[in-house]
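Note that one protein chain of the assembly has been removed; the remaining protein chains are unaltered in position.
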Amino acid sequence: MAEIIEMPKLSDTMTSGTLVKWLKKEGDTVTNGDKLAEVETDKATMELENFEDGVLLRHYVGEGEEVEIGRPVCAIGEEGEEAPDAAGGGEGGPSEAAAGEETAGKEAASPTEEAAPESPLIPAEPAAETTASTGRRKISPLARKLAEEHGIDPARLTGSGTNGRIVKADVEKAVAEGVPAASAEPAPASAPTAPARESVREIGPPPAPAPTPVPQLESREEPVSNMRATIARRLLESKTTIPHYYLEIEVDMGPLLDLRQSINAGLADLPPEQGGARFTVNHFFLKACAEAIRRAPAINSTWAGDKVIRHGEVHLAFAVAVDEGLVTPVIREADRKGLRQIAMEANELTGKARQKKLTPAEMSDSTFTLTNLGMFGITSFFGIINPPNAAILSIGATVEKPVVVDGALAVGRRTTLGLSADHRVVDGAVGASFLQALQTVLESPSVLLV
Amino acid sequence: MPEITYRQAINDALAEEIERDENVFVMGEEVAQYNGAYKVTEGLYDRFGEDRIKDTPISEAGFIGMGIGASMLGLRPVMELMFWSFSYVAFDQIVNNAAMVRYMSGGLTHVPIVIRGPANGGTNVGATHSHTPENFMAHTPGLKVVCPATPYDAKGLLKTAIRDNDPVYVMENTLLYGNKGEVPTEEYTIPLGHAQVLREGRDVSLIGHGRSILTALEAAGHLAGEGIEAEVVDLRSLRPLDIDTVLASVARTHRVVLVDENKPFCGVSAQVSHMIQEEAFDELDAPIRRVTSLDAPAIYSDPLEREQLPNPRRIQEAVQQVLEDAPRAAG
Partner (left out) sequence: MASAVFRAPSLAEAPESVRRLPPFTDLPLFHVRPDCREDWKAARLRKNALGERKANDGRAPIGVEGGIVLRFATGMAEPPIDAPDTEAVAEASRAPINADLSPEAKRDLLATMIRIRRFEERSLRAYQQGHIGGFLHLYIGQESVATGTVSVLGEHDHFITAYRDHGHALAGGMSMDECMAELYGKATGCSRGKGGSMHFFAPERHYWGGHGIVAGQTPLGLGLAFALKYKQIPGCCLCFLGEGAVNQGVFHESLNLASLWSIPVVYIIENNGYSMGTSEARSSRFSDHLASRAEAYDMKWETVVANHIYTVREATERHARHAREHSQPVLLEYKTYRYRGHSVADANSEKYRTKEEIEHYQETMDPITVYRKTLQEEGILDNEQVQAMEKAAKDEAAAAAKFAEKSEFPPVSSITEDVYWESDQPERTSGGRLFF
């Protein structure tokens, strides 16, 4: 029975080895202690040692091939024996690279128009959480428990503890002297509280005028949807395992906005079949990104643990906010598509996203991601990288601001672009050259039309 | 009941256990012919001879390691450290070997040893002789740690420790050796892992171990004069730890001051504090306060060392603080 020899773990950090050279040929007689091959590991070139006696029946890998730990490299058996197939061998090498699923994407919001009031994405009440810090009442754990038991609203109590903390004595005092219960609906009040409330009305100062019915925030627990869970898992993994770094660049949007206006003006009145269309700024950003990646392709990569994958295609993902979270549909081979094609696909994908009709295929295989919060007035930000991408571009709002042009002050229209990149794959200089290329393209946008 | 010293209580415990079990023997530096550096083993050498009471050279790692090896074959060595501060030169034996051998053998061995000796500051002997490593030891799974504060506890806990089949480290206190207390003449033992309420009170719980708890008791007396009723809980055993008695006290008083001669960072009080907030959160009416040794190496200078260790004044101040944090109901 032939023995399959697998790629050994030759160091504590090794995950695969390159078979540099076979020291024993097929058909050679081998004995315990012979060196079969030279293997290059992450640390050194070492010899693959043999523990079997017999004949080397077959090499499964050629010289120069990289082999994962546990994968068969050769078979040793008796003279004349048939070597088994490699596929059957192997005792289950450590890791099968997990197929990258791409169900949900990064950050919030989609690239829609730079200020799209019609967008359904705008949250209903953006001011919701701002008063959190002032809303917290200091109350000792014990006092809170007691207040709950007696149905007393701690908000009505004055704390006598350090920094005004409500303590047990304050609750007991309130129980003894009476204070209105917590709930607006006078719950089945326990014996002491009901008369106590009465007495407050009699003795205490007149109650404050009823507050106008401002919608009250309510605490509640929501189940985590699958999408939310996926977002949580993937973003946590991204942020905790990818060494993010951040670059920022300011772009003069004047030329592009002018160009867009003139194109839209020229096409607006035409029916679609005659080429009528309306381009958003995001369509231009998508196209510009594809072009910039063509010029600085190193950004279009993936860290795969033991190797770096340089992608030959540019598949651009863009974040679209939907009810339960966000998704990242992908425009495939964006570098080979014109502005019109990109705009058409982007519109279609965005529509599908909002109707939850995106297929997994339409959200897979991205190599780079864009996200835009400009429509919320966010001027600059940095998204979390969408694995397995090496970078994400975050587009801020276009703002009018004073700029110096030819030594004179002028009104400029500027957008700040943020790039979050994976330092394992993309060094600062690479990220910077990409942003520079993007800036060049955006500021001379006519190149996007050819 | 006769009153005897803490020193005599330990001496009696050793003598009784040596008589009871032929596998029990005592070894340490100056324990035999010299009669003990702190006279704890006085008279034992004359009574039991050199086979049972053995003077060792100054080789803590060597003789403690030896005791561990001997215990694996069934002996029950009681090893005296002249100071627990000297345990640091034998750390590998005391922690790695004594505590880990059972585990690493998958339960095939056990180490029924006792290491005992004083672990305290307050005697102007400087930083290297004033360590209180009960937190280091109690940190290690596999070890048991007791810190008796009274003669009664010292005898009862030591006798139990010697009979225990796991390594038990007994932390005594040179300042307690001369203290007298009631100890019954008849045989008794105290099981490990039982805290004791030394004084009842409803306003605040003072919780600690060793000499610190006696200091807390003193502070409680002063506080009573001010109308503040402090409950005093002596942990007695740190591992196993009787947290239920602690939680019951917290449920009565709702205010906690932990008293501990350990340094504050990762000291015993840090662990107790964590367990109180985790398991009695809703009983707390004020943040837990601690009175520990001030966070520096033990200072030599006498009046400063008194200030560095927990003392009644600092305990009373901490109690005032928790009463400000959560005032008592008026009237």
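The first chain written gets the first letter, and so on, giving A and B; residue counts start at 1 in each chain.
Assume a residue touches a chain if its C-beta (ideal position, glycine included) is under 8 Å from a C-beta of that chain, and two chains touch if they have at least 3 such contacts.
Bear in mind that the values here come from a model prediction, so they are computed numbers and not experimental data.
Chemist: Specify the shown partners of the omitted chain in the complete complex.
Modeler: When the entire complex is considered, the left-out chain reaches A, B.
Chemist: Using the definition of touch stated at the top, determine which of B:243, B:309 or B:326 touches the missing chain.
Modeler: The single option touching the absent chain is B:243.
Chemist: Write down which of B:37, B:53, B:72 or B:276 is the residue touching the left-out chain.
Modeler: The missing chain is touched by B:72.
Chemist: Looking at B:2, B:106, B:227 or B:303, which residue reaches the missing chain?
Modeler: Among B:2, B:106, B:227 or B:303, only B:106 touches the chain that is not shown.
Chemist: For the chain left out of this view, which of B:6, B:25 or B:45 touches it?
Modeler: Of the listed residues, the one touching the omitted chain is B:25.
Chemist: In the full complex, which residues of subunit A touch the absent chain?
Modeler: Subunit A touches the chain not shown through residues 6, 8-12, 32, 43-44, 46, 51, 69-70, 91, 93-94, 245-247, 427-429, 431-433.
Chemist: Pick out the residues on subunit B that sit against the missing chain.
Modeler: Considering the whole complex, subunit B reaches the absent chain at 25, 51, 56-57, 59, 61-75, 92-93, 96-97, 101-110, 112, 141-142, 144, 160, 164-166, 191-195, 237, 239-244, 271, 275.
The working rule: only the chains that are shown with their structure count from here on.
Chemist: When the C-alpha atoms of subunit A and subunit B are each averaged to a single point, how far apart are the two points in Å?
Modeler: One centre to the other, that is 53 Å.
Chemist: Which subunit A residues qualify as touching subunit B in the complex?
Modeler: These residues of subunit A touch subunit B: 140-145, 160-162, 165, 167-169, 172-173.
Chemist: Mind pulling up the subunit B residues that touch subunit A in the complex?
Modeler: 254, 281-286, 324-330
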